[in-house]
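Subset of chains shown; positions unchanged.
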Amino acid sequence: MPGVDTAFGADRARSFGGGKPWLLIEQGPSTVYAGDRVLPKQPGEMLRHSLGHIARGSEGTLFFQWRQSRAGAELWHSAVVPHAGPASRIFREAVGVGEAVAGLGEVAGAVVRAEAAVLHDSDAWWALDCQGLPSPGNDYHRALSRAHRAFWDAGLTCDFAHPEADLSRYRLVVAPALYLLSAAGSESLRHYVDGGGTLLVQHFSGAVDEHHRAHLGGYPAGPLREALGIRVEEYRPLAADEPITLSDGSTGGDWSESLSVEGAETMASYTHGMLAGRPALTRHRFGTGQGWYLSTCLDDPHYAALVAALAEQAGVRPELPGLPAGVEAVRRHAADGRSWLFLMNHGDCAWTAEVPGHELLTDRPVPPEGVGLAPGAVAVVRQPR
Amino acid sequence: MPGVDTAFGADRARSFGGGKPWLLIEQGPSTVYAGDRVLPKQPGEMLRHSLGHIARGSEGTLFFQWRQSRAGAELWHSAVVPHAGPASRIFREAVGVGEAVAGLGEVAGAVVRAEAAVLHDSDAWWALDCQGLPSPGNDYHRALSRAHRAFWDAGLTCDFAHPEADLSRYRLVVAPALYLLSAAGSESLRHYVDGGGTLLVQHFSGAVDEHHRAHLGGYPAGPLREALGIRVEEYRPLAADEPITLSDGSTGGDWSESLSVEGAETMASYTHGMLAGRPALTRHRFGTGQGWYLSTCLDDPHYAALVAALAEQAGVRPELPGLPAGVEAVRRHAADGRSWLFLMNHGDCAWTAEVPGHELLTDRPVPPEGVGLAPGAVAVVRQPR
């Protein structure tokens, strides 16, 4: 699904800049790297890709490169003007993107406001890439992408945030693969839950401190353990082909942990082997918040359902209720209270968004029946305060 | 199928020498390399392998090596006299090959005459091995081998020829994966079609010139484009697992192109995605010849059927009509009009070739009912002018 990959990159770019508007300075006009080959974009994808970035805070959409090289190492890199010249679909689509973006000038400076965050710590990433860890299954980039996708599938916008940042603005914070966690980060997470936040910490998190030294006496790191109300005694990786089922019917694999509750409630338990009957998913009511711990790697649908349930319980609001699968909705907010709702239909079914306002790409008021979105279509609706 | 691999190597060796008689100076007597292991030849395969080379122009059949090494890096390389000594099947078969070849002296100097050619340009091969191409699916050696096999399966003998060579002697020329094409080569192909030849150019051909510079304004190179009557606007590689079906029911994958006809007729069109309804296979009547362009990679049977149909239409004649699958027939011609028909049964069924003449291996006239070829059997029949 190209839409979610664009959103992942754009949400990370925005978050790296602290949420301020930013600028996409390079995109390939007509190709996408796919493993060992370069696949062409579909008609309309250049526009959706461009608006996908602007929707999440970019102040424009630049391409690399103007004219396709006639020779050299990047001979086959895509360009606004391909080898075939301006008499080409690619150039015509690029002209169309320029025309569309020209109508969005009023959005400049408006920001994205997320009520949820995925924790992102480059030190944890670096540490997870070390040799000698118990299992190769804990890939940081994949873990982040799964968490982000769970929000995207639920129609929710999320930031990426550092564990030591002020998290109080978020209703829900998810921490996948946070293997390394500094003392300050651990204290920050405890503080977040204590103050009313909902935190979901995933397996093999808080195992080592910022010096890559293990936490002794039980994982994870002290203040975080207090907020979660658990003690992990043993990490127990699973064999590559060893699926597990929890007591609530959810399935997973790759990893398990032997843990005991120290104040938390068991929400789901293991059903196999020496861990049968022992806690797998826990919740701790701590201060005015909740600390959740998920000690295994759930399969994608079960993981997404858990994140969606926690988001609903924590009161994270979608940009637009009732979004069908494949339709993306993101909002940018101006300081004066106006906002712009970006709508992109990545799916195969038409849909009508009943949102009053003024549609910028057509420069017309939204008719009473709403904005029609054919498969592949996009719209940008200005809405008053 | 060992027979076609032998033919591929032998036809290339002959073509590299401009069609003059040549000499196979090394073959392993009893083994074939097969990926990570060395497989033994089957009984009789040494003789078929030897005659397969002679049939295609070799003036003899030499082995590497006489005696199997007792020690050293090639300890397990095969030899005419194996470790077991002369009291062995391998040595006895080698003696038999020598006796057979001794009876073929009169063939010396006779040549193979092909009416079809596969284009072979080492510069194109080198260029296709560069980094940064759109897809790894365009393997030059495999593309050549597929084209050669299509002729072999149809019972037709082909040469390999350079694009800049005089192609006028061929009724049909096939150009697979001719990614790089010099200006002179492009002009040569235009000239060939103009003069009455049938040319089949395959996808991603003529993309760059002899300096590895892309052709601008639409692929392929100018004079060739004129002969084909098309303009390729975009190369559109397919995902590795993305099959396609053309309007004539043939199937393929790996590659597609967005092209328009400029004088050519559409013989088959795409049926999927943005290319649906657009040309996939085209024919251009140009001068007194025909320029065909195939813009995707058809599956083997569909590709072989296309080559066979073009060969029949162009009047390429088989060495022997009615050959069953697995039986190979190749002819060497003497200057005085005599010819020698080499027959090799690689299949599992017996067959009788009704060809009058004198069979050299048995040194007897062919009986009225023809030459019987049991599975694995071979024959060499001298035929008068």
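Letters A and B mark the chains in the order given here, with residues in each chain numbered from 1 onward.
Assume contacts are C-beta pairs under 8 Å (C-beta built on N, C-alpha and C of every residue); 3 or more make two chains touch, one makes a residue touch a chain.
No experiment lies behind these values; they were computed from the predicted model shown.
This structure file defines a homomeric complex of 3 copies, of which 2 are shown in place.
Going forward, only the chains that are shown with their structure count from here on.
Centre-to-centre separation between chain A and chain B, using Cα means, comes to 53 Å. Residues 30-31, 34-40, 42-43, 68-71, 73-77, 82-85, 87-90 of chain A are the ones touching chain B in the complex.
Those residues of chain B whose C-beta lies close enough to touch chain A in the complex are 131-137, 208, 211-219, 231-240, 258, 273-274.
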